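For this depiction, one protein chain was excluded, whereas all remaining protein chains were kept in their positions.
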Amino acid sequence: MVRIQEAKIHVEEILGSVVVPEAGGVDVFIGTTRNHANGKNVVALHYEAYVPMALEMMRGIEKELYRRWKIRAAAIVHRVGEVPVTEASVVIAVSADHRADAFAACRYAIDTLKKDVPIWKKEIFEDGEAWAENIEARFKIQDRSIGYES
Amino acid sequence: MVRIQEAKIHVEEILGSVVVPEAGGVDVFIGTTRNHANGKNVVALHYEAYVPMALEMMRGIEKELYRRWKIRAAAIVHRVGEVPVTEASVVIAVSADHRADAFAACRYAIDTLKKDVPIWKKEIFEDGEAWAENIEARFKIQDRSIGYES
Amino acid sequence: MKIFVKFFASAREAVGSDNVQVAVKEGATANDVLELFGSQFETMNRLRPYVRVAVNQSYVVNDHVLHEGDEVAIIPPVSGG
Partner (left out) sequence: MKIFVKFFASAREAVGSDNVQVAVKEGATANDVLELFGSQFETMNRLRPYVRVAVNQSYVVNDHVLHEGDEVAIIPPVSGG
């Protein structure tokens, strides 16, 4: 299940979508808004997405999880719009028979999402604002010369 | 925070105890009751613990997480008594500034808990019952000759 | 031929628009689109080394050849998660 939503993300609801009687464990990653960035106080965050492409890429990540690991279910949910400090901007949950698969798949999903999925975060500071840039995305761009048609 | 409880575990409540404004991510592992074990249908599970020793070891694991990784907060909660299929027997949540620390600490905590903490699970099948044995605990016992006074 | 160009985040702010329809000549590439807007908007020009281009919602290399009606998206470094 993949989803982009403006509403607050409820973790229990997402857990409900991945916990199945056959699974023995779920790993969940929750990205929360931090109150600081580059040594400055963050007063608010605003997320935007290229929604159809982001959803398509999230579906691609989801498929890759099933291909690479023995998992039972996965959910990748991202929030857009204003996300207050301590609230979740992203929740990824993966259930599996064995926890090694759940951990590995969940980690892969968040790493890939941060690197490639067209979603942006603007940090609003007390004295200005700035578009954030994931370090993972920066590395990707240095690879651009090799090309990565997908 | 460590806890052993008979009541159903509510993941949102535990999340609330580890999400702090300074943290950027939380990794949560949730162990759920599976409906099968060794090819048989599990109809119910019953957990028991040597409570004071289990809590002491859980506190030890918690301390170790802070010692080994840069984390903000951690919670290790185990349920005892009857745990129905799909409900959580254990929830471990770790918040950190960087997700690599959250993932590594969470994984270490569940691995160590399964290996060492005196908690037992009885699987009730349609045609009998059996005490489960964690594969991690079995490996530990093969090491017994070297001794592991703690 | 006509293409539709979408701008996001810092690229949107650089060109002051999120959606522009432009005419380019046959055989134009993703890179030609970056050049076009880079020459018009100084901030967009400074972003050029860092942006990726997606055509019809898939990332492409910069010399990808465009076709009539393509949706070309200018994707600054992402920061989701």
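First chain written, first letter: the chains are A, B and C, and each begins at residue 1.
The rule is simple: a contact is a pair of C-beta atoms (placed from the backbone, for glycine too) under 8 Å apart; a residue touches a chain by one contact, two chains touch by 3 or more.
Keep in mind that what you see is a predicted model, and the values were worked out from it rather than measured.
In the entire assembly, the chain absent from the figure touches the shown chains B. Of the candidate positions B:14, B:28, B:49 or B:71, contact with the hidden chain is made by B:49.
Of the residues in subunit B, those that touch the hidden partner chain are 31, 47-50, 52-54, 56, 78, 89-90, 110, 113-122, 131-134, 137-138, 140-141, 144, 147-150.
Throughout what follows, only the chains that are shown with their structure count from here on.
Centre-to-centre spacing of subunit B and subunit C amounts to 49 Å, using the average Cα coordinate of each chain.
Shown for subunit B are the residues in touch with two or more other chains, of which there are none.
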